[in-house]
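Below is one structure, written out as C-alpha cells, with a few remarks after it.
The complex appears here without one of its protein chains, the remainder shown in place.
Labels run A, B and C following the written order; every chain starts at residue 1.
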C-alpha cells in the first residue's frame, strides 16, 4: 500500500502550477511506494490562494509560510516563491524537519546557498532543487550516453538560453508577474533565471567548472516599477555570456538573453567529444541529436532521435512510440525521482549541494561580468 | 458552480488511459460550466478493471457494458473498445439517453455507422467521436487559417500515416494487445486505424471526397492468432494508398502503412492553395509549417511556427510561449470542447454524422482496393 | 594523352546551358581518357545561336540540325530541343553513326522511343539520356546502399516532384520559353517533365513497374498561346498522381504538380525497406536521410548525411568535406560517366533502352489517367 507524503507548497505562480500538475499526475503513470498528497498551499493573498487550492485540489490553505512549515501534517515543503525568500523558508523548513523541494535557483547567492545546504544536511532531510530539464527524457538519455563513456574525451560544451519577451521598453519591472525583472526579488536577471538551468545541466553532464570570464548587459536601463509606480533603474542583467574551463579540460561557452527575437524558450546545449557529439534543444524537447564517429564512414550523419520509445528514460510509462510528451512531464519525472529517493533513502538529484555548485558558477559569472577579469569558481 | 457529468467508460486499454487522463486534467486548466466525474469503468476482467479504476480514480466498476449503459447515475458513455463493439454499445447507450463519446473509427462500416447516427439523432443525445488530432493546436489553427480563406482555391491535399511496428513476421495477431491485426475485431487494418484519422482531418479542412481509387496490400499473409494459437490468414490491410477527388476540385493523395521503417507515428498532411500552403506532422505536433505567396518576394519561405503562444488555439490555458505540449493534450482539448458543447447546446465535432463521412470514404477505399476501379463515396 | 570527342549540340535553352557548363568543367576536376570539345551548336535563330556559341566557346554554329548530324567533324550529338524533335534528330544522328546524348524524356511516347532504341542499337552508337538526378552524389550513394542489400525487402517507394510556377492563369502557353505548357511540343505536362525524373530514379533504385492507376488534372483549362496569340485549350496535365506495384512486390506512390505553392523544384523520394529507409530531396540535394533498424535500439534515428566527404560518390573530385556542390554538378558527373563509358566500352546509364522503360510507365500513367482503370506497363 502506497504511503502518503503531505505536500505544503509556498507560492502559486507559474511554478506552482507545474508542480501541482506533477503531483496530481505522477501516480497515474508511475507506481511508487510513496505518493504525494496536496495538503496545503500558502500565499499572502487569501482569496487567490483559495481559488488556486480549489482548482488543484489542495486540502487547505495558509497565508503565512511560517505557519505552514510548522504544521505537523506537512511532510514536505515545496518552495515556489521568488528567489529572495528561498533561504528563509528553507532554513525554517529544515528546522522543522521537513523535506524540501525548492525552485531554482537555490538562492540569491552562494553564501545563502551554503547556509541552506548546512541546514538541510544538519536536519538530515530530503532535499532537491527543481532543475527540471535534467528530467526531460532526451536530456536524461544524454546523461546515460555520457556516463557510458561513448563520447570519449570531451573538447567542447556550449549552451544558450534565448528568449525575447523583454524587448519592449514599455514592459514594467517588479510585482507578482514581473518579479524576474526586479533585482531585489530575483537577485539577478538571465544569469539566475536561465543560465542557472544551463549550468546545472552542464555540471551534471560534464563536471565542474573551474573559472569563467563573462560579459553582462542591461539593454533597457530604466523601467517603470510596478510596486512604486516610478521609473527606476533596472538592476538585472538582460543578457549574459561567458566562457569557461571545465575540470575535465573542455571549453565552455554559455549565453543567455531575453532579447533574441524569434526565440521563446530556446534552451540548447551541444557537447563535442572525441568519438561522438550530442545536441538538444527545448523547443523540440522530445528529440536528441547524436553524431557518432564510430558509425561507418560514408553513413555518418547527425541522427535525430525521437525520444519516445519504451527503452528511453521514463518513456515506458507514457504513451506509445512516436507520441511525444511535453514540457510539463519533466516535473512529473522530478516528482517520481523524489518519491523513489524517499523510498530508497538515496539523494534526490539535484540536491541543494548540487545546486550550490551552480550558484557558485553564477556568482563567479556575475563577478567577472563586473570586473572584466576571469573569476575562479568557488 | 460547475455541474457534474458522470462518465461511464467501456474499455481500459490505451485509449482508456488517454481519455481518463483528459477527464482528470481538463478542469485544472480550463474553466467550464460542466465537469467530468469518473463514475465508472467497465471491462470483462474484474480484477484488471478494478486496478485500472483505482489507478485513475473511478468510483466504481462494471464487468458488463449492458449494465453500465443502464445505470441511472451515468450521464455519458465513453466507448473505448475494439471497433466491433462500437455499434452495439452506442445503440444501447442512445436508447438509454446517454451522451456518447465513441473512439474512432465510428464503426466497422458505413451501414453500422448510419444506424448509430440514427440512434443518437433519434435519442437527441450529445455525441462525438475521438478524432483527437483535430484538437492538436497546430491542426486547429490550420483550420482557422483555411476558414479565413487565406489559402484561396485549393489544388492539393496529401496525407500519410506511417508506422513500422508490424514488420516482424513473428508478431501474432488478435487478443487484447493485438486486436488491431485481427480483421474480426478491427474491421480493417491501416484504413480504419490510421487512414481514418487522415480522412477525418481532410474532410474537416478540405470538405467532402467524391471518389477514390485505392491499392491495398497485406505483406505478411499469415500470422499466429493469439486466441486460437494457430497460424491463420491475416485479414487486414497492412498498407493502403488511395487517390481521390474532393468536392472542391482539389486532388487528394493518401497513404498509410505499418511497414515504413523509421516512422513510429508519422501522421503528416499538406495542403496547397493558390495563396498559401500548410504542412503538419505528428512527430513534431507543436509546429505548423506555413508558406504564404503574399509574403514579400525574396523573403518568402516556409515558416516553422512554434504553436505555443497565447494566441494559438487552446494554448493560453497551458504554460508559457515556447514550452510545448504533447500528444495527450489533444484529448484534454476534446473533453473541453465536449463540455463546452454540452453547456452551449451545440454539436461536439466531430459528431457521429461527421465520422460517418469518414467511414464512407474508408468503405469506398476498401472497395476500390478490391475491385481495382474508382469508387464513388457514399 | 586525352582524346577529343567533338560535341554538336542541338538547342541552346536551359538545358543547353547546363550541358555546356558540364562539358567545360568536367576535365578540370576529372581525369579522363577522352575529353569533350565544344565543336558546334545548332539552333534556328542564327544570331542567338552565335551569341550562345561565343558565350560558351563553341567553335562553330549551325542553323539546321540535319546539317549538324552529317558533319564529319562531329562525334556526338547532344539533343536539347523540345521533346517533339528528339525522335527525328536521334534517328538521323544514329544513321550518321554519332554518339547521342538526349535530353529527357526520351520521346513523345513509347512507340517513338522504341524506334529510337532500335536505331542506336543497330548503329551501335553510345547513347544516354540526361536523367541527371541519378548523378547527384546523394542519389548515387542511395543506389550503392540498395545494391549492397542494406534495406532488405522493400515495402514502399514514394516520390513527388512539386513546383508552383504555373498557378497564375495569366501565364501563356507555347513558344520558346513556355513550350512545356504546349502539348504539341511537350507531349505531356508534368508526367513527361517531372514524373519522368521520379520514375527513372525509381526504376534505377527499385526495379521495374508492373501496373499503375493514375489521376491527372488540368487546373487552368485555357491559356493564351504565344505562337497563335489566341486563347486555346490547354492540352497538358498540370498535375498527375499515380499508385503502382513494382516487380519486387513493393508499392509505389508518385505525384507531380506545378500547383504546389511553396515548392520550386521539390523532387523527393523515400524508400522503406525491412532493415532501413532512405529519403532525399532536391531542395537540399547534398543531404541523404538514412534510418537503420540495425542501429542500437534507443540510438535509432534518422541520420542527415552531408554527402560531401571524399568517400561519397564523385565527391573526392570536388572541394573538401562540408563544402556542398549544387545542381549543375549532376551534369558534370553525367559527362564524366559518359566519357568513362566511351573509354571502357560500357553502356552509359541511363541508356535509351533504360529511358524507354520510363517512357512506358509514363504512357501507362497517361492512359490510366484517361481511362480510370489500372494500366499494365509495357
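One rule holds for everything that comes next: a residue touches a chain if its C-beta (ideal position, glycine included) is under 8 Å from a C-beta of that chain, and two chains touch if they have at least 3 such contacts.
The structure presented is a predicted model; accordingly, all values stated were derived computationally and were not measured.
In the complete assembly, the contact with the undisplayed chain comes from A:253, out of A:85, A:227 or A:253.
The chain that is not drawn here is touched, among residues A:273, A:298, A:322 or A:350, by A:273.
Residue A:302 is the one among A:161, A:204, A:302 or A:327 that touches the chain not shown. Looking at A:35, A:50, A:224 or A:245, the residue that reaches the missing chain in the full complex is A:245. Against the chain not shown here, chain C presents residues 14, 18, 20-21, 24-25, 27-28, 55-56, 163, 165, 263-266, 282-287, 306, 308-309, 318-329. Residues of chain B in touch with the missing chain: 141, 145, 288, 290, 292, 295, 297-306, 309, 311-312. Within chain A, the residues in touch with the undisplayed chain are 155-156, 158, 160, 162, 164, 167, 213-215, 217, 219, 239, 241-243, 245, 251, 253, 255, 257, 259-263, 272-277, 291, 293, 300, 302, 372-374.
One rule holds for everything that comes next: only the chains that are shown with their structure count from here on.
Annotation: the chain B:chain C pair of sequence copies touches via predominantly the same residues, more than half of the used numbers being shared. Taking the mean of C-alpha positions as each chain's centre, the chain lying farthest from the centre of chain B is C. Residue positions 263 of chain B each touch two or more of the other chains.
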